[in-house]
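Structure record follows, encoded as structure tokens.
Every protein chain except one is present and positioned as in the full complex.
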Amino acid sequence: MPDLGKYADAVLSAYGVSSLLLLLLVIFTLRKGRAARQALEDVEKRSKTNG
Amino acid sequence: MSLWEYANPVRFLNLSARVLPVFWGLAVACLIVGLIWGFFFTPDDFRQGSTVKIIYLHVPSAMMAINAWVMMLVASLIWLVRRHHVSALAAKAAAPVGVVMTLIALFTGAIWGQPMWGTWWAWDPRLTSFLILFLFYLGYIALWEAIEDPDTAADLTSVLCLVGSVFAVLSRYAVNFWNQGLHQGASLSLDKEENVADVFYIPLLVCIAGFVLLFIALVLYRTGTEIRLRRTRALQAREGRA
Amino acid sequence: MVLEVRDLSVERGGIPVLTGLSFDLAAGQALILRGPNGAGKTTLLRTLAGLQPALCGEISGTQETIAYSGHSDGLKAMLTVAENLTFWAEVFGQKGIDRAMKAYALEPLAERLAGTLSAGQKRRLGLARLLVTARPIWMLDEPTVSLDTQAVAQFAQAAQAHLMSGGAALIATHIDLGLEAQVLDVAPYRARLDAKAGASDEAFL
Amino acid sequence: MVLEVRDLSVERGGIPVLTGLSFDLAAGQALILRGPNGAGKTTLLRTLAGLQPALCGEISGTQETIAYSGHSDGLKAMLTVAENLTFWAEVFGQKGIDRAMKAYALEPLAERLAGTLSAGQKRRLGLARLLVTARPIWMLDEPTVSLDTQAVAQFAQAAQAHLMSGGAALIATHIDLGLEAQVLDVAPYRARLDAKAGASDEAFL
Amino acid sequence: MKALLIRDLKLAFRAGGGFGLGLAFFLIVTVLVPFGVGPQSELLARIASGILWLGALLACLLSLDRLLALDWEDGTLDLLATSPLPLEAALSTKALAHWLTTGLPLVLASPVLGILLNLPGAGYFWLVISLLLGTPALSVIGIFGAALTVGVKRGGLLLSLLVLPLYVPTLIFGAEAARRGAAELDPTTPLLMLAGITAGTIAVMPFASAAALRVNLR
Partner (left out) sequence: MKALLIRDLKLAFRAGGGFGLGLAFFLIVTVLVPFGVGPQSELLARIASGILWLGALLACLLSLDRLLALDWEDGTLDLLATSPLPLEAALSTKALAHWLTTGLPLVLASPVLGILLNLPGAGYFWLVISLLLGTPALSVIGIFGAALTVGVKRGGLLLSLLVLPLYVPTLIFGAEAARRGAAELDPTTPLLMLAGITAGTIAVMPFASAAALRVNLR
């Protein structure tokens, strides 16, 4: 851990919040992607069985 | 084979399935290397102290926030002129990424501003026009969300993106005229004397590359998601019609 | 032929609704569109009126010739009956609303605000608008909704007069209008689910 | 008698429209209101439903017993067909929408947003709402507007079932519903211009 | 009532439903103020808490016209009035839904916007408290205004005109509390008044609104 001096709060919160935002973005993207994939599979399966 | 053929949704999905792992991998690698390098292994600046480390987040995200809008503008133009659905959906997929980039830049900027300028926020031209860009993002996303029919939404958001870009540029001039700046000048341009020193410069470049790659990966992935949603919608609509 | 339609496909919400529709309309002729709810009559009329693009196929004869009347009448509640009609007459470059007022017996209501009319009276005013457009082809979507028998007769008479003077009409309706006309049932043209007709969703199928 | 009306006068826009109206409605009975456009059918129904006060006269039997359906259907464009119905069922303290969905063949449309339905499909949904209210007296204002023959038959069947199970119905319409019912022509009750019936304008006459 | 609340929330979150738009408007008003009065930060700090209260009020105000007008146009209100649900309960529920989708987000966002206007550090806490106490009153008063104007075609601005004077006491005490907080004075008195206004309006307004709506329906 580098010595951040008196600005530790600023630097750490900047890194913390930014990585949190990025992480959230990635997680939501992946979740939405997975849900979309699932929904599509369901519909495709249905349309195959129904004709 | 022309580039346009990738605008076919199926082909796009196939292609992106192949290249996505590469982009994800490179993006994560660059981000980890760049940020760790920047955070742990760069010296403090003699004036700014350890806060200079914020540059590795602030500058790349601010750049990407602007570039994302440019990308949306190009995609919108392609949709309006050639009517490739993937293009419209890519613009839609990029907007939330752009918003998050904008938020990161705003947040890190504000945190940086407190020690450097003694204030979280100042009505400086660059900051102000950036804030206006944020508003354009919000409006753009809200318009996509509000319109039920996908093609109508694509058309209208494209028109908004075009008009918005013109006004974003106009605002930039207006804001410049309105107030004189406080924010850093262009520190990356190579021919300037006061370039950021090499110790900061190289990890910064790695971080920028990381953000660019992450953006590409996210947009490719999200475009795929949008395509699937649209296909689901189309199939469901036909089911309902049966 | 005042209107020719060849191999037309129309879409609604990104999905083809009717495909392969061809018909002609001659001067003096009326064509009645029939079909169950949701068949696509409204969509067809809107496409022909130029309010939405066709998926494919050709339409000729619709350049500045169409007077469209949909489910809503384009009336302003705060203008009087006469003012409403006068406005539309002027937009279509016509003068005089007397003939239209007379055809639907609107004179006693002339000074009433359109917002205070009953459902059927509003509809009569909406139909009177067609008479001030001086357009040869009428495209009407369920014109006689809420009308009583007397008003239906007024409409039939006005339509007959329009046809006599060389006009044409395309009318979607579920009930009998008392008008002799050919009937086109749109049900057989219903698009199959997998129809490829260039609908905007098609790239995703 | 589930509904008794004695010497009723109704007004619209401060002017009496119908006066001296008396009739009864028994369980299992349907009454059809007829009359030319502007006669006052809508006004009468709104008064009976308690949406506007009567000028004078007595109405009994309308306490929490009425399911009203007017010219518009109270549908939310951004809710699906099933969500729309469920909402109304819950407001009226009922459970289960299956019977209503089935009566108007709405199952295939269950997941469609109400805003994307055609005119007739919307109307069918509006009528299905009546079946989830569990109220004994239906008051319907031109219920079959825009419906095709099949849907009109569905409506007639649903109404018949409602009557069989001890309900009653009061229906204003211009067209034939295929429902055996008494007819009440409101035209004779039209208020004369100088009728003193307690309208709000009267003090100034 | 639960059905109505859930439906209203659902509609707000659906496309075009308006959730977040009040927030966006609040953001935009706050952003525009510096363009109007100029960017001097000391000047902005002095007017910050007042402008934030004003912005929240305007954002609330603008969302009022969709409160009842949509239900009126498609006939839902007619049907609700003939349903077993008393109109008072229906309107209170709608006010609650309005507050949840408009007022509450405004309260939560206000500190962030305070940064933009250079709000002094001591002001944040009291700004949030005063908004939290005051915004429910805005929703309840708003629904009264909406009930009064629902019959008027596109009554949006008329509604604003009627409601704004009713908003004045809330604004005065709310902004005063926030201003005192920011100036490190004691904000208890205005806060108590604010709480009193909110409690009073919540108790009385639904009846007034239902009465107004009944008149409009006939």
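Note that the chains take the letters A, B, C, D and E in the order they are written out, and that residue 1 is the start of every chain.
Keep this in mind: a residue touches a chain if its C-beta (ideal position, glycine included) is under 8 Å from a C-beta of that chain, and two chains touch if they have at least 3 such contacts.
Note that the structure is predicted; figures quoted are calculated from it, not measured.
Considering E:Leu62, E:Leu77 or E:Leu91, the position touching the chain not shown turns out to be E:Leu62 (whole complex).
Annotation: of C:Ala67, C:Met101 or C:Ala191, C:Ala67 touches the absent chain (contact as defined above).
Among B:Ala7, B:Ala122 or B:Leu135, the one in contact with the hidden chain is B:Leu135. Touching residues on subunit B toward the chain that is not drawn are 132, 135-136, 138-139, 142-143, 146-147, 152, 155-156, 159-160, 162-164, 167-168, 170-171, 173-175, 177-178. In the full complex, subunit C touches the omitted chain through residues 49-53, 64, 66-79, 83, 86-88, 90-93, 129, 133.
By the touch definition given at the top, subunit E reaches the unshown chain through residues 16, 18, 21-22, 24-25, 28-29, 32-33, 35-38, 43, 46-47, 50-51, 53-54, 57-58, 62-63, 65-66, 69-70, 73, 152-158, 160-161, 164-165, 168, 171-172, 175, 179.
Just so we're on the same page, only the chains that are shown with their structure count from here on.
Relative to the centroid of every protein C-alpha atom shown, the closest chain centre, again from C-alpha atoms, is found for E. By number of C-beta pairs in contact, the leading pair of chains is A-B.
The distance from the centre of subunit A to the centre of subunit C, with each centre set as the mean of the Cα atoms, comes to 51 Å.
Inter-chain centre distance (subunit B to subunit C, centres taken as mean C-alpha positions): 48 Å. Residue positions of subunit C with contacts to 2 or more other chains are 13.
Residues of subunit A in contact with two or more other chains: none.
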